[in-house]
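Every protein chain but one is kept in place in this view of the complex.
Order of writing sets the chain letters: A, B and C. Residues in each chain are counted from 1.
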Amino acid sequence: MEILLPFMIGILFAVGLYFMLHRHLFKLILGLILFGLATNLFLFVVGGITRSSIAIIPETEEVATEPYADPVPQALLLTAIVIGFGIQAFAIVLVRRVYQTLKSNNLDELNSTDKT
Amino acid sequence: MRTVIFATAIRILTPLFLLFSLYILFRGHNNPGGGFIGGLIGSIAFIFHTLARGPKDTVDTFLSLTLRIADRMPGQSRPAYLSQMLKANLVGRKKELPDQWRQHSLRLRPLFLIALGLLIAVSSGTFSFFRGEPYMTAWWPDTHLPVLASLGTPLLFDTGIYLLVLGMVLKMVFTMSRD
Amino acid sequence: MLFALLAGFMLSFLAPVLHRLLGKLLVVPMVLFPLALFAYFCTQLPGVLAGNVLLQGYAWAPSLGINLQFRLDGLGLLFALLVSGFGALVMLYTKGYLGESPLLGRFYLYLTLFMTAMLGVVLSDNLFCLFIFWELTSITSFLLIGFDSDKEEARTSAWQALLVTGAGGLALMGGLILLNLATGSYTFSALLNGEKFMATHPLYLPATLLLLLACFTKSAQFPFHFWLPNAMAAPTPVSAYLHSATMVKAGIYLLARLGPVLGGTEVWQMVLLMVGTATTLLGALLALQYTDLKAVLAYTTISALGLMVSLTGIDTPLALKALLVFLLAHALYKGTLFMVVGAIDHSTGTRDAQMLRGLGPHLKLLAAAATLAGLSMAGILPFFGFVGKELLYEATLHSPRLTWWAFGGAFVSGLAFVAVASLLSYGIFWHKASVSTPVKHAPSFSLYLPPLLLGLLGLLLGLSPSSLAAPLLEQAFQVIASTTTELHLALWHGFTTIFVLSLVTVSLGVLLYFLLPRLQQLPITYQRLYQNGPNKLYHLTFKGFLKGAKAFTRRVQGGYLRNYMVTIVLFFCCLLVFVLWRDAPAIDLSQRVHLLQEVRLYELVLWVLVMAALLYLLNTRSRLTSIVVMGLVGYSAALFYILFGAPDVAATQLLIETLTVVIFVLLLHKLPAFTYLSHQYRKYKFVFVSVLFGSLMTYVLLLVQEHAVTSELQQFYGKASYLQAHGRNIVNVILVDFRGFDTLGEITVLAVAALGIFALLRLNPEKGGKR
């Protein structure tokens, strides 16, 4: 599976980016979420995945018994997922607010602040 | 969605969910779980409740406490007054109130939960300063409680996270569903 | 010297306050201060005349070699006396010229600030110290030219002057840095005492050219001369002080200072001679074209500055001698004439030569001053200007290079000077006219005293050149020529060729004066030359730059988010491809093919499911379906986490996916239906970028997987988790203990997100203020 997952992640990245490049606000949000998902999976896979036991020390032991999954990427990933959730939630609300205020879901129409 | 069955089920399930989330919180140090997951499970309980019955009902049911207060009658002794107050607040809540009673509502705001959670989490690390150790150095006093196994500052930290996550999700959902 | 300068800065910033306190009496301290400085420098005279060099230094930024180091030698003292003495007169003159203005305090602020800065320029020993004061003179000049800020002309001229001299200032900075890097010295003293900066040094040419550029812009040399005539938008005291007597001579001063260090090479001599003479000719020719007296004076100033530059370029002791004498003479008469013109302007309301006639009887004292200065300018016998001109002719005739070119310039400008001097001293005062220009009010005492004094000084120096001016000039001469040849100054050299040339000049010049009206009425070729000259070029550049900048910015910052994204992603991809191509070994998938056999069926099913979901997502137009399918992908990711030993992550992902769906439902289901928008145009470009990005990520992931190392963190956490941190779930222990600090940051993010969402949804624009 180590060899298949990178392809899936790549495709996730590509689809996510493709949606982010769309001018539709809703697609932008989908893109952000997919991109975030791809990033998380990337972090997970790049840390090395194994089918070995989970990183929990059994009741009978005092130290973890080899082999066990590297807990560091998992911890980082957990943090990243939660942070990503906070930002995605904000972004979703922002999009809704933009739609509400500017009455447009077309990103190409949102370029008044750049005008010189 | 707001069928009777669902609403009733939610009413029963929500406290169960909350209890379960607390369980997840406290087992997290040794088993899968922890503050985040606990907090999220707890908040999902509230979310279903909100979806089913609206944010106002959720707040009224879980997050606010209505106190019933009456002025002390002239000549009424203090213990008698207190017992009357307790009785009115604890026992006969359904009953209509006589005129001289006032209702005083205490609400637990999600924002307060967020602040409290953050405060607990941050402060759990500061204890170590008093012992001359770096910030967030864990401190495990020698206590063995039945459910929680052992108690330490990391657990306090996790509790802070739990509260914060709960508060954050509630805040978001209440804001959105009222919008 | 530092204290003198500091006092100047202090006084200048006090000027507006003093103006409020003293009213018109403000002039008293403002005049007394330069006078005190003048007196101070006079007390230094004996020492300097004896050949001493006064050095003072105060540490400022020693690590960069920038210190407040001052050096008072002959050249510096000459300029310092000029600046402070002239300063006192101009301060007095200002009172008469601008006495009623409510902004008088501010004017004195700028003027005193300028004077102090100019003193700083001529007294600095440290190269960068000089640079600092140099820039300060540009800034004060900007503020003074734009003093009448209501007028558009004043604003544009000020801006032009600042940009041109500012560009020169940057060239100076570059040049000084190069000079410093090449020689290692930070002060003029060190440069003079050290080895000569050889022309063979690789940095010689760039350093010299940059420094020359700086001097040329400051001293209004062709093709940078155009700012000076425009700068005449300034009030006249400014024109007299900054733009004829002092600031424009800063370039000449620097050239003279650097002569011993950089001079003597072919580049130096040729560039200076060519540019100087071109400027001389141009100034002389254009001076005859104008009827605005200030413009006329401005162009003669340019011409004179050109002469000075050529003299520096000739680089013989004789030329340097001529330079000093001419410089002094020019400062005296040109300042006078400016002040006279200002006074006329003030009392008649015009300064057009064609309108001014027969003023002599009404303005006798002014006329006297103008005549004195005019005679000196024309180079008539007993005046100091005559001494200057004699030396000038002699030096140009003995130029080692381009002799006729240099002499021609000097001769033509001599003619023009005579003509202009006749116009100013004779034409507007004594020329018989049927109706003389009405004089609205007589100039006050402070308007005619300063020019009269200066004019008289010109005569005085001329009458006895050897005793009054020579000693100081000699000291200055020794600084710039770095020889010990004596400097003889005499009024009468005998009946030589030079004298004959002088005579010819004067007579031809007078003839030219009578032709002037005709010349002025012929706005033909020369005017066109002027119009298509550098001034036009400047404005074209200016407008073109603005236009270009606008067009360019519109292209770059077009407002289309996806273009921004495409640029960034493409940039990232290019970098990554380059690095991969350069550094990374190729990945060898063949060794890992066998891993495919270990893939279990349910994993494969999940994988295919995700792919199908993505494919479906790309094609669906329904919002609700999209949300559901998104959720599906998220849950699949959670399943992957669980399959590879990360239950905590999986649980979190699961819950968060649920929450996201809930948020979507809460927020988006109430909105009116979104209109469908296609990708519309250039779809393939976006497909290409996306696919490129995705495949690069895959490549990196495969590559890194191949080279992954086992971390010592894993081992440490495995050992310490239970024993030291009392927890069996290592991931959770990392989150709340080992790396609890991350979690602290993370919950902060959550708290802020909640706050932000709350504010975003509740705070309406109507409620919020505009700013």
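The criterion applied here is as follows: a contact is a pair of C-beta atoms (placed from the backbone, for glycine too) under 8 Å apart; a residue touches a chain by one contact, two chains touch by 3 or more.
In this text, contacts and distances are computed from a predicted model.
J.: Can you match the unshown chain of the complex to its UniProt protein name from these: "Glutathione import ATP-binding protein GsiA", "Amino-acid ABC transporter permease protein y4tG", "Multisubunit sodium/proton antiporter, MrpD subunit" or "Dihydroorotate dehydrogenase B (NAD(+)), electron transfer subunit"?
T.: The chain we cannot see is, by its UniProt record, "Multisubunit sodium/proton antiporter, MrpD subunit".
J.: Can you list the shown chains that the absent chain is in touch with?
T.: A, B, C
J.: Would you mind spotting which of C:Ala549, C:Leu589 or C:Leu723 touches the chain that isn't drawn?
T.: C:Ala549
J.: Pick out which of B:Met73, B:Leu86 or B:Leu119 touches the chain that's been left out of the picture.
T.: Missing-chain contact among the listed residues: B:Leu119.
J.: Which of these, C:Ala50, C:Ala586 or C:Val709, touches the one chain of the complex that we don't see?
T.: C:Val709
J.: I'm checking contacts with the chain that's been left out. Which of C:Val53, C:Leu459, C:Leu519 or C:Leu561 qualifies?
T.: Touches the omitted chain: C:Leu561.
J.: Could you tell which one of B:Leu18, B:Ile47, B:Met136 or B:Val165 touches the chain left off the display?
T.: Of all options in B:Leu18, B:Ile47, B:Met136 or B:Val165, contact with the hidden chain holds for B:Met136.
J.: What residue numbers in chain A mark contact with the hidden partner chain?
T.: Contact residues on chain A toward the absent chain are 20, 25, 28, 32, 35-36, 38-40, 42-43, 46-48, 72-73, 76, 79-80, 83, 86-87, 90-91, 94-95, 97-98, 101-102, 107, 110-114, 116.
J.: Which parts of chain C are in contact with the chain that was left out?
T.: Missing-chain contacts on chain C: residues 16, 59-64, 66, 103, 106, 128, 131-132, 135-136, 139, 142, 146, 149-150, 155, 159, 162-163, 166-167, 170-171, 173-174, 177-178, 180-181, 206, 545-546, 548-550, 552-554, 556-557, 559, 561, 564-565, 567-569, 571-572, 575-576, 578-580, 582-585, 697, 700, 703-705, 707-714, 716-717, 720, 737-742, 745-746, 748-749, 751-753, 755-756, 758-760, 762-765, 767-771.
J.: For chain B, which residues reach the chain that was dropped from this view?
T.: The list for chain B reads 109, 111-112, 114-115, 118-119, 122, 126, 128-129, 132-138.
In this section, only the chains that are shown with their structure count from here on.
J.: Taking the mean of the CA coordinates per chain, how far is chain B from chain C in Å?
T.: Taking the mean C-alpha position of each chain, the two centres sit 65 Å apart.
J.: Which whole number of Å gives the spacing of the CA centres of chain A and chain C?
T.: Going by mean C-alpha positions, chain A sits 49 Å from chain C.
J.: What are the residue numbers in chain C that touch two or more other chains?
T.: As it turns out, chain C has residues touching two or more other chains at 647-648, 652, 656, 659, 663, 667, 728-729, 735, 743, 750, 753, 757, 761.
J.: Among all residues of chain A, which ones touch two or more of the remaining chains?
T.: 54, 56, 78, 82, 86, 89, 93
J.: Show which residues of chain B lie in contact with chain A when the two form their complex.
T.: Checking each residue of chain B against chain A gives 30-32, 36, 168, 172, 176.
J.: For a test of understanding, state which residues of chain B touch chain C in their complex under the given definition.
T.: 28-37, 40-41, 43-44, 47, 51, 110-111, 114-115, 117-118, 121-122, 125, 135-136, 138, 140, 150, 152, 154-155, 157-158, 160-161, 164-165, 167-169, 171-173, 175-177, 179
J.: Report the residues of chain C in contact with chain B in the complex, numbered from low to high.
T.: Those residues of chain C that touch chain B are 647-648, 651-652, 655-656, 658-659, 662-663, 666-667, 725-729, 732-733, 735-737, 740-741, 743-744, 747-748, 750-751, 753-754, 757-758, 761-762.
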